[in-house]
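Only a single protein chain was left out; the remaining protein chains are all shown in position.
In order of appearance the chains are A, B and C, and numbering begins at 1 in each one.
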């Protein structure tokens, strides 16, 4: 089980800020594919991965990163702080 | 007649902040030579011209600048504002 | 090295004063403040800033440590707001104290460049015409490259 978090328009498209996901995925990309297969709202949120960023356990990473042992995976658009 | 002003250690070496000078000089350099010929304190103040800057009528210039028509010639070390 | 993430309004002048006053060991202070900017073409009624609470302070502290490793800093201060903001409100500020001005300037610019695209904040603007998430700029990503020599 991994805690999956969504922010900004990724959160708005999926409709919830977080959920616990029971996954067999080895990488972030596989987790995304599992989510996309669930429901159209996930498919819509992840339709263009070039505009989505990912963090594992609160550290920025990429879609090929392994998620074994991860407690928290977060998806969001490029950050716009400052 | 031209008003000659001195600042910082140039002023301290010459001993006065300003004076009216009756000069035949055409350029700043000639004015400096006239002053150096006057007294040792001027010679000391102008011994190394690479460390002296000059302004004519409150605009930075160089030692070859003509002084005809100048009201005010100022000598000082490189500036250290900020 | 204070880092504060808060929804409350802060007073830029008071923060800068508190940061510097009584100190005699720094010759240079640089501050940057980001402000909610109004636009005449498409009036902004408010801004909403979302952040990733668990990650925000951690990522900012990491950026701050990098700045301290690269330049000689006496101190630095970072404040970033989240939640509801109005036009004219300060969004965030960075201040650096150093012996010399070039360290203070460069560290402040570096902190800003990284906070822009590496700290987990997202801005949403509410205008007369509708609401929209602020898009990241390519120029912000490009700005990071100058620090990687």
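In this text, a contact is a pair of C-beta atoms (placed from the backbone, for glycine too) under 8 Å apart; a residue touches a chain by one contact, two chains touch by 3 or more.
A quick note: this is a predicted structure, and the numbers were derived from the prediction, not measured.
Touch, as defined at the top, links the missing chain to these shown chains in the whole complex: B, C.
For chain C, the residues in touch with the chain missing from this view are 11-18, 20, 22-38, 87-88, 99, 101-102, 104-105, 108-109, 112, 143. In the full complex, the hidden chain is touched by chain B at residues 5, 7-9, 11, 55, 58-60, 72, 74, 76-82.
The rule we apply is simple: only the chains that are shown with their structure count from here on.
As a whole-number value, the distance joining the C-alpha centres of chain A and chain B reads 72 Å. Those residues of chain A in touch with two or more other chains do not exist in this structure. Of all residues in chain C, none touches 2 or more other chains.
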